[in-house]
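Have a look at the structure below, then the notes.
One protein chain omitted, others in place.
Now for chain A:
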Amino acid sequence: MRFLLLFSRQGKLRLQKWFTPIPEREKKKIIREMTTMVLARQPRSCNFLHWKDLKIIYKRYASLYFCLAIENHENELLALEVIHRYVELLDKYFGNVCELDIIFNFEKAYFILDEFLLGGEIQETSKQIVNRCIESSDMLQETMEEYMSKPAF
């Protein structure tokens, strides 16, 4: 996988994860192109697009578009499943996740993503294990804070 973008229906970016090093200006250009391309698609069209030498898989969940770019030799249908799995993880964590959750707790969305994907590949295929790890990390943070008697993050 090359990158994962989340953006709203108005084209505002909510999350960006890049799996290859790209200069800042290039990133902005790609984001613009992706949002234009994906937002222009008809409602019931195919979820796969071709862009340069990559395949773009996108899926809309409520008001958010999830856009994943994969290499040419990767499996598109599985990429759809990857997106779906990530949404399920977010849903489990936030409880009925909506766009506002991701806006106000973006750093947590990143932490969850980092437990699911790593270096452009799937890291953990079990939902329960990912959730357990996130909870443990959160617990660690809180206990460490209490231990250090500083206000919780």
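Methods note: contacts are C-beta pairs under 8 Å (C-beta built on N, C-alpha and C of every residue); 3 or more make two chains touch, one makes a residue touch a chain; residues count from 1.
In this text, contacts and distances are computed from a predicted model.
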**Request:** Between "AP-1 complex subunit gamma", "NADH-ubiquinone oxidoreductase chain 4L", "T-complex protein 1 subunit epsilon" or "Prolactin receptor", choose the name on the UniProt record of the chain that's been left out.
**Result:** "AP-1 complex subunit gamma"
**Fill in**
The one residue from A:Gln10, A:Asn96 or A:Gln128 touching the chain left out of view is A:Gln128
**Request:** Mind listing the chain A residues that contact the chain we can't see here?
**Result:** 13-16, 19, 21-23, 28, 42, 44-50, 75-78, 80-82, 85, 103-108, 110-111, 114, 118-119, 121-129, 133, 136-138, 140-142, 144-145, 148, 150-153
